[in-house]
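A protein chain is absent from this complex, but the other protein chains hold their places.
Here is chain A:
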Amino acid sequence: MSETPLIGGLTQAPIDSRLAGARIGVVTFPGTLDDRDAIRAVRLSGATAVELWHGDSELAAVDAVIIPGGFSYGDYLRAGAISRFAPLMSKIVDAANSDAKLPVLGICNGFQILTEAHLLPGSMIKNDHLKFLCRDQVLRVENNTSAWTNAYDLGQDITVPLKNQDGQYIADEKTLDALEAEGRVAFRYVGGNPNGSRRDIAGISNAAGNVVGLMPHPEHAVEEGYGPGHTGTDGLGFFTSVLNTLLGGK
């Protein structure tokens, strides 16, 4: 499917046709908000977006999965706590932990779902200032070897939108030390901690590097005219990283 350019040109050179063979699933739960943006980001990266429904029992032969942001199940009980038990989630957890190491990206509520599903350690609690916060946020890339971060330079600063209320990442000291020692802190907040997250952590990966979760929203920074500062497209690297991984580049 060709994507209609909005403002700003999508006039870059035609994307490698091999990329269209990569099928990236985007899961929708009741209350998901950002699935359309995630689908658009996948298409802009050149891959084929596959819509998945939380009640599906099969993964539709996708090569990777994105769990997008929103308020699945209204954040009832705890953010992500009920979504974790969706039929499709057990398939995703099994595939992520299998030898095939299905790449899985959790954004915002998707990150919360991945922690509730125990694919990633720790948890999110309410922002320390108690307010919903929406702003452009600078992140430092601290790991560029994972399935979703390999298109970035180590130490690179990227700007993507941040918007949440339960964004304060917490884990016990032992877990935090292990994350640091194993290079699994993927992104750190730069220019002020927006929510009280331990050690300024904005995103982490699992040990194998195929599962990444973060609170900010790279899918909102993929297209000129709509990203931070109206020109920012720093988020696109997430979606090109997974294509590097799937096509064997990294």
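The rule we apply is simple: a contact is a pair of C-beta atoms (placed from the backbone, for glycine too) under 8 Å apart; a residue touches a chain by one contact, two chains touch by 3 or more; residues count from 1.
We adopt the following convention: contacts and distances are computed from a predicted model.
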Per UniProt record, name of the chain withheld from view ["Phosphoribosylformylglycinamidine synthase subunit PurS", "Acyl dehydratase", "Phosphate ABC transporter ATP-binding protein" or "Ubiquinone biosynthesis protein UbiU"]: "Phosphoribosylformylglycinamidine synthase subunit PurS"
Of A:Ser45, A:Ser72 or A:Asn127, the residue in touch with the unshown chain: A:Asn127
Touch criterion as defined above, residue of A:Ala171, A:Val185, A:Ile204 or A:Val222 at the omitted chain: A:Ala171
Hidden partner chain, residues of chain A it touches: 77-78, 81, 85, 115-116, 121-123, 125-130, 170-172, 196
